[in-house]
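Working notes for the structure below.
For this view, one protein chain was removed and the others were kept in their places.
Coming up: chain A.
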Amino acid sequence: MPEGVLEIDAISKRYGEVVALRDMSFDVHAGELFGFVGSNGAGKTTTMRIALGVLAADSGEVRWNGRTVDLDTRRRIGYMPEERGLYPRMRVLDQLVYLAELHGMSTNEAHTSAENWIARLGLRDRRTDEVQRLSLGNQQRVQLAAALVHEPDVLVLDEPFSGLDPVAVDVMSQVLREKASSGVPVVFSSHQLDLVERLCDRVGIVSAGSMVASGTVDELRSGGESRLVVESPTTDWAATLDGVRVIEKNGTRCVLELASGVDDQSVLHAALAAGPVYEFSRQRPTLTELFRNVVTTEARST
């Protein structure tokens, strides 16, 4: 596949007085797993619906390989909506074949692909059952198969992990990883931040309709203010340094917060000058802490 890039470029959307999206921008490259996080109502679902053409944006553009996405390119996207939806009284196999055909496959290809995904997702025994007779977990698997059955060039999944048991979470993670390594850009939203941190190549944090931070998990964690954990008998020296703040003190251990631009090595020298140092390490925030931080700062500033 040539350079596969999905670009979301400056999309805005309002519902009457309510601004749902304000200049939302990000891009996802071939072979990349992009995690989309943000609190409820931040605009994740709206962004995905606009990318799929289910909603129209007020302004901005969605591009695939540099071209504006139209109905034909949209057919090449695999989509799992937040509100799960399948025909309740249609059999699993018929349903998947139908969706594959609607996405442009021939009847034969559709059958082969449907059977293939049914087998891969462990639904072989239920293939002729009506969807409404399946357990919720199995319905989720059919939903995933519905997003994958036409072998899409791009995957857009809204909360694919919600409501899954741990085994299904593993299956889902594995499938997404595989899809990404086969060169398909994968975007998914999730509230399970530990999962996003573990699985994704890049993460975007959304707040109040805009992308407030995006990058690899490492980049996000090392950016901004950094923290140091220092253990030494005395900690009074720290208060005298510029751009350093003691935010936690526990016996001989303390946590220091460094403003950006402050060299941690000069902090170490200052500490050694004051006395012995038993521990000196960088403390990096988890994605959850970053997220909380970003969302609360945004909330304060708006």
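As a working rule, a contact is a pair of C-beta atoms (placed from the backbone, for glycine too) under 8 Å apart; a residue touches a chain by one contact, two chains touch by 3 or more; residues count from 1.
Assume contacts and distances are computed from a predicted model.
With the options "Ring-1,2-phenylacetyl-CoA epoxidase subunit PaaD", "ABC-2 type transport system permease protein", "Peptidase M75, Imelysin" or "Organic solvent tolerance-like N-terminal domain-containing protein" in hand, the undepicted chain maps to the protein name "ABC-2 type transport system permease protein" (source: UniProt). Touching the missing chain, out of A:L6, A:V28, A:L52 or A:L258, is residue A:L52. Here one chain is not drawn; of A:I11, A:V37, A:A57 or A:I77, the residue touching it is A:I77.
The residue from A:H103, A:R126, A:R141 or A:K179 that touches the chain not shown here is A:H103.
One chain of the complex is left out; on chain A, the residues touching it are 49, 52-55, 71-72, 74-75, 77, 79, 81, 83-90, 98-99, 101-104, 146.
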